[in-house]
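Here it is, the structure in full.
Right, chain A next:
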Amino acid sequence: MAAAVLASEPVMYSSSSFVAALTVLVLVPAAGALVLLAMPRTRPDLFKLVALAASTVSAVLAVWVLAEFDAGSAASFQFWQQYEWITGWGVSWQVGVDGLSLFLVVMTALIFPLAIVGVDAEHSPKPYYAWMLVLEAGCLGTFVALDLIMFFVFFEIVLVPMYFLIGGWGHGRRAYAATKFFLFTMFGSALMLVAIVALAFLHSSASGAGVTFDLTAIATNQLLATNTARWLFLAFALAFAVKVPLFPVHTWLPDAHTNAPTAGSVILAAVMLKLGTYGLVRFGLYLFPEASVHFAPLMITLGVIGIIYGAIAAAMQRDLKRLVAYSSVAHLGFIVIGTFALNTEGLTGGVLQMVNHGVSTGALFLLVGMIYERRHTREISELGGLQKPAPLLAAVFMVVMLSSVGLPGLNGFVGELLVLLGAFNAHRWWAVVAAAGVILAAVYLLWAYQRVFHGPASGANAETPDLRWREGLVMAPFLAAIVFMGVYPKPVIDRVEPAVDAIIAHVEDNVAGFAEPVANVQPPVSLEDLARSTGEADHNGAGNGAGEHNGGYGGGAEHGEGDG
Partner candidate 1 sequence: MDLAGLSVGWYLALSVVLFAIGGVGLLVRRNPLVMFMCVELMLNAVNVAFVALGAGLNDVGGQVAVFFVLVVAATEVVIGLALVVAINRRRSGATADDVSLLKG
Partner candidate 2 sequence: MAEAVFAVAAVLMLAGAVGVVASRNPVHAALFLVQTLVGVAVLFVLNDAHFLAAVQVVVYAGAIVILFLFVIMLLGVDKAEELSIEPIFGQRPLAAVVGAALVAVLGTVVVTGADVLTGLRRAGGDRALDGDATDIERMGRVLFSEFAFAVEITAALLTVAVVGAVILTRRASRSDGSATADTAAS
Partner candidate 3 sequence: MLEAAWLICAFPLAGFAVLLALGRRLGEPRAGWVATLAMAGSFVCSLAVFASLMGRDPAERRFVVTLFEWVPAGDFSVDAGLLVDPLSVTMALFVTGVGALIHLYAVGYMHGDGDFSKFFVYLNLFAFSMLVLVLGDSLALTFLGWEGVGVCSYLLISFWFTDEANATAGKKAFITNRVGDWGFMLAMFWAFGALGSVRYLDLFGQADSLSSTTATAIVILLFLGAAGKSAQLPLYIWLPDAMAGPTPVSALIHAATMVTAGVYLMVRVNPLIAVADAWAPDVIAWVGVATALFAAGAAMAQNDIKKVLAYSTISQLGYMMLAVGTGAYVAAIFHMVTHAFFKALLFLGSGSVIHALDGDQDMRRYGALRAAMPVTAVTFIVGWLAIAGVPPLAGFWSKDEILAYAWDASPALWVVGIVTAVLTAFYMSRLVFMTFYGEARYGTEVHPHEPSRLMTAPLVALAAAAVVAGGLNLPFTKDLHFLGAWLEPSLFANEAHLSLGAGAQWLLALVSMAGAAIGIAGAVAVYLQHRLPASRVEWPAAARAFYVDETWTRFVGGPGRRAFEGVAAFDANVVDGAVDGVGRSVRAGGTLLRRVQTGFVRSYALLTAAGAVALLVWFLVRTSF
């Protein structure tokens, strides 16, 4: 029965639409990697081109998906497809995007070509670009997977290319960092595999149907005993917590980031950390609503600790890249508390923040890479006064940094605001503490900026070349995204929110006594009457205010019912 629901649930588009888009999206980079592998070593000039071509095809497809995405039914899985994979074990290749994953897919597909263009392989270009493409395929696969095993497979496979990227093209203690990264994250997901299998079997024995790893079927049926579900949730949460990374399982991150090559850091920060947060939403809240509610205080606590702790640790770093890495710990804490605020504002903010952090921190790592390329050091103490010789670089850095600080008008703010708002309604005092993270973000980033860009430039610092054309072109899309998402996030929110509402409604439906912690919303009587000094004013207020917005919310609730 669940299968029947599933089959009818996703929105299928008319035949004119390209239904296999997501599958192709995932496979194109993988194919590109194979092509690279087969290419002769004698044509090194072509490697980058091939990699770029493959990732660009994916990017174009992703943008096409974004354009074709039906915002009205963002709570349903679109471009949905299912093939049998391992029939005997009930594993299938099942892909689809909804509002939660749409922007992550788009961001991933767009960042990869930028990272490929923006950063050259320092040596051995062929395997480098091949690993990059494998990584892209893995990341995209994770975001579109709707089968638990398929998800796990992609979730795990990304370790390999990243391991080789860090180990092969990294700096410093690269072998240590790569190994630590691999083992730590692998350890995290080790238990998840057990949990996935247990979930499928327990679901099967409870439903009487065959074993299936179909996410939607398992999530909608909700057949597990409370205690069991809680244990399984913990196993899932551990995997995601490591990937996120949440305090106290975050220490792989600084090492991995610091020693990774620039593109590796960019992808790691922008995309791979999101695998964890995305997993928490898609496979935490959706699969285990009750356990999510039960453990929300724990997760929020860890998130808040991460925010403060990460920020403080970031402030004390001597290595610029390490500093940015710790800032990720802090930022990801926001996403986690937003997620476990379990209300529309918080979760929407969390999803938004996933994209925002990807853009901002990705850009930040690119910039740090550029600095490293120029100065061959990331020691903050050896840098200084760069704004004089490289004003453009400094300006771009400033904007990206301010976005990371959460300046209103730039993208970081919107997400952070919603997250804190949601968290405040759910867990007031934690939100109060978390908000202090906003102060700390300013502390470490401004301090870093001062030490790197301000002050007199001496020695090699004075000779630092400014941003080059190609670098500028790579940074431009980031800046555009930063400003656009800050000024006009509505198109994004409109697509994210229905999916978020559906998840929240799912939690409400399945957890007895749980009600979305929301603000004390009252009918907007307000001073409209006072404002109604002219006919026009009245028109303005009503047209743009609550009326239209309520319509959108109602729509979201409908999808929620459909999903639950």
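By definition in this document, contacts are C-beta pairs under 8 Å (C-beta built on N, C-alpha and C of every residue); 3 or more make two chains touch, one makes a residue touch a chain; residues count from 1.
Keep in mind how these were chosen: all candidates are chains of the complex that A comes from, given by their letters.
Because the structure is a prediction, the values reported are computed rather than measured.
S.K.: Pick from 1, 2 or 3: which one touches chain A in this complex?
M.R.: 3
S.K.: So in the complex, the part of chain A that touches candidate 3 is made up of which residues?
M.R.: 180, 183-184, 247-248, 250-252, 309, 312-313, 315-317, 343-345, 348-349, 385, 387-388, 398, 402, 407-409, 413-414, 417-418, 420-422, 424-425, 428, 431-432, 435-436, 438-439, 442-443, 446-447, 450, 453-457, 487-490, 493-494, 497, 500-501, 518-522, 524-528, 530-531, 533-534, 536-537, 540-541, 543-546, 548-549, 552-553
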